[in-house]
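One chain of protein is taken out of this complex; the other chains stay put.
For reference, chains read A, B, C, D and E in written order, and residue numbers begin at 1 within each chain.
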């Protein structure tokens, strides 16, 4: 793998977007000793299913990122209001600029700028603004993408996919959601693997790729 | 389903491209009593694996399309030289114009105009030229697509997918190819289903959609 | 026509956008017994010409949609402030989600996502978010489009065009506007018809086309 | 008008494409004293309707361009085989390079590079190669365009449109074609005029615009 | 040069963007006797380096535009808050509509609609809305552009580039910024000149080009 990528930052509009978008790659990076940071912007307190505490998604993202092997100190959870991130885009950008100064990542994962969800779009755009001078990859969220450019592939092994599935299962409050479906996660990974002649992969749009 | 679509034409640069690109939809259309035509442009005689007769792909496409339920009289197999369709693009266009006059289809399936393979690209472009005034959908071939616009979806049931897998298995001379892989075919169908909230689907680029 | 399209929803940023964008198709759909719903987001009270009551556009949209044959019970008129829809995009999205749950349309018409007007763009984007799992067509507003993809065509007869012109004439407060011009409406319909070899048509961008 | 545009070159794959694509603008340019050159690449001898001499289109293009006011010495008619220009693209490019050296035009009209017709595409691409350092506009041929970018507009007066219609009528051998239809030519011109707030216009894609 | 372009308007999100984006062309236009107007939307008071008065950028833009030859009466400086223009987009649009009515320019320069900076994007979009019926060019700001379409070129002479460099040097409060770098400004002008076979040029995206 790319030994010159040392610090990797994952931007997730909502807890769980990062695990879905690049969970397999995160596990692989951590295996290789890289330092991975995870930032979630909303714990979607307005959308928590009945019977769960309001902050359930915060609890779950701690569990899920631990499963992927992310150091708990590398997890930042904001509490911006779900579905309304665009109304506070400048605040989000300012937080990202602070994070850039502190962490100085080599590679940043964001949602695709073509992602239809309003919060994903906001994080994608402000992420591009804050990190335009480093490597920037846009992850796939098929139910929100109409067009997708499968430009970058990260080859994965079966155990990376298994970890990704386990991490997504940590979101017990979301278990009715289809993404918890093992068959779907594997099917997507096989589809992407097929494009580069391997068994499994995750795919990304390349916004920037910087070789220093 | 669309009761006003009566005659459907599938253009396959090589035998098996049509089964892979829209095999599930073909089965569904036939179930609904529609008339489906299948045209293959090359039997790839130059690429047949050792130990098989030169015309093995012709034999196999007859078998595969029968499994999908296509009337053998609706199958046309040309013997253009594989990988060199672009050198005879005007001949191909003229054949397509003849087919249009004879069949007068309501809906035509072609490879995506973004398909990287030279023969797929040729069939896509000449298909667009011949059929620009009827509904035209471009099918997905993930290992040849970099960008894909998942605009159109055809919802499928499990038995449609099973038929598609069976049809692809009829290509015994191609069994080392990954597409014979059941897990991959299902995985792709689930990925596409997820985008419209169903279990299974096939996706297509919309080149034209004409409502008369 | 497509007998499987039963419920059709038209989203108009301002009263009259829907009549202009797809008035001919609405008449045709209604002739075929389909259920058509029309939602306008602003009555542009800030822009009403002198001498007219503030709510004149609400009166006129009732008249115009009646001419097209839309059931008055299928008309919803919001009073969001003209030119500022983007400031309340989440409210609009939430209204659309409610409408989706109530009506559950098969096909939704929105402005093109490439429409330059800020209110049109907002309705296009929120419409895509709310209805991404059903068929979605973007209508043409030539004075606001720089690029347009003429992907979908709905074939029309002369009497559909005549109804469209009549409906637009119901907007007496807007009669200085060029779109009331019969020659222009017919000219556009002929231009679009020419693209599919018929006398008249309306054209649309295909955002999603779902066949269930 | 642009007084610095002195020499204007129109590239027409087939006789009549230039009249349709920019006939109004040609008349306007000539009125303003500019020098307009017209090059047709094929007289489509293989497609001439029964009862006409093989070279009828050559005769007609001479008549039509005269009506627009083009000096007969400024008309060049090649006899490349219709529908097969792509097979001789380098020959065409070499002719264009010669023409560039002789005429040295300030502005060149070509079909849109998105034009679906194989001959139009060839002339568009070779035109771009030969003239990439001068102003280059791609004209509209609605029945061959799926996407079109209405970037450039040339405002026209009614008498320009009338001349355009007259020029197209000079193609007596093509009178069954819809483009001879006055209503259509006017309708298209009004549609385009509407986009810039005038009565009539022709629209073009801007490939290059060079201000020296 | 284009003698029919009489009034030219430059929209700069922040003071200095206009000088960087089209400073050479401004000098050339003024040499040719055209009337050039310059509008800046923010003086970025929140970003002024220590030791400078809050309104330093206002002072500097007066100096810089004077160097380019712009009449001081043709300079309009707004004080919108830097980095937050999108929150007041309708106010900006209304100001632009007023300016259009007063000045009625033939050609308007805006940032590229692909510019990543949030304020540049806002001025580009509102500029397109206000001036969609006149010629509109999008200027290049390389550190904010990922994709750029080098469609339009304005040929420049060495003395135009020198004036541009001088104007940028007037921004003493910004002298640590790389754009003050003479080698960079010249290098960019040579790169763009190379594309049209001249020594120096500035390049622009064509949003609209209207010939009346």
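Everything that follows uses one rule, which is that contacts are C-beta pairs under 8 Å (C-beta built on N, C-alpha and C of every residue); 3 or more make two chains touch, one makes a residue touch a chain.
Since this is a predicted model, take the numbers as computed values, not measurements.
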Omitted chain - touching chains that are shown: A, B, D, E
Chain not shown: contacting residue from B:59, B:74, B:90 or B:118: B:118
Absent-chain contact - pick from E:15, E:65 or E:151: E:151
Residue in contact with the excluded chain [from A:93, A:125 or A:152]: A:152
Residues in chain D touching the chain absent from view: 89-90, 93, 125, 128-129, 132, 207-208
Footprint left on chain B by the chain that the document does not show: 83-84, 86-87, 116-118, 143-144, 146
Residues in chain E touching the chain absent from view: 142-143, 145-151, 178, 181, 183-184, 186-192, 194-195, 197
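The rule we apply is simple: only the chains that are shown with their structure count from here on.
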Contact-graph distance - origin chain A, target chain E: 1
Third chains touching both chain E and chain D: C
Superposition rotation for chain B onto chain E, Cα-based, multiple of 5°: 180
Pair in B-C, C-E or D-E that repeats A-E, with over half of contact pairs matching by residue number: C-E
Identifier of the chain whose CA centre is least distant from the whole-structure CA centre: C
Shared interface positions of chain B, touching two or more other chains: 151, 195, 197, 207-208
Chain contact graph, described as a line, ring, star, complete graph or other shape: other
